[in-house]
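Of the protein chains in this complex, one is absent; all others appear in place.
Here is chain A:
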């Protein structure tokens, strides 16, 4: 009976290799738990902070239809944040602690949200490119090894395709519109193209955690694989829109049946990660401010619930 000789850790890995979902009550290695908490909370924070750049245009959306679509989209992101915080809570993390880590700068969120949204075309670019990149990152996570995370991702991914579609529609309307609108679309693409390529993270050669994460099946493709997929998916869409991808080295490679493309500005990437993006300070400040200014509301809700409980106890 060989299985009896397997260590707990080996049994765990065997379940993962057999694509059996790990559930909250199952034994798991500490490092797996920690890595997942980090990954899921980072993802939750990204949903939360990600509300800000698009939230920036809700009050200025150019038509009532666009306004309601954008508001619904940003509301979805809040919902994603909720699912993900709940998934992380099943691993023993508390929402308060996760938020405290976000506010102190200890926890990260996706750097893309540290770029400013400067024109209406940015609502198109964010939906089309940023949500598009998020979909590529997230669809494989619907099959990730940790059950609650995988289930949260299934719900998230259902809504993401609508997000991307609304972004693409904004771009398409601009591109079919006046010269001014078309220029707005191109200017947006110029600013968002490279930052979205950065969303897939550092090059594989500089991503030391990838191998372990792939073993645990909490990551299913490498950063470079996903980046390549993204470029291959987006370039034809940009062509369809009549827009120029701002990369002089972009070229179809018949042999690999994919595009060759230029190198990301990694210095910019690390700079934004370190907090030197255009909006790092504003984004974090906005979150901290909302949290601090909401403290009395949360306290009131707790105090009232407590009073109620006591009154009910007396009445019972």
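Of note:
By definition in this document, contacts are C-beta pairs under 8 Å (C-beta built on N, C-alpha and C of every residue); 3 or more make two chains touch, one makes a residue touch a chain; residues count from 1.
We take it that contacts and distances are computed from a predicted model.
The UniProt record for the undisplayed chain lists the protein name "Ring-1,2-phenylacetyl-CoA epoxidase subunit PaaC", from the options "Glutathione S-transferase family protein", "Ring-1,2-phenylacetyl-CoA epoxidase subunit PaaC", "ABC transporter permease" or "FMN-binding glutamate synthase family protein".
Of the candidate positions A:34, A:143 or A:304, contact with the hidden chain is made by A:304. Of the options A:19, A:180 or A:267, the residue whose C-beta touches the omitted chain is A:180. Think of the hidden chain as still there; on chain A it touches residues 48, 51-52, 55, 58-69, 71-76, 78-79, 81-82, 85, 120, 159, 162, 170, 173-174, 177-178, 180-181, 286, 289-290, 293-301, 303-304, 307.
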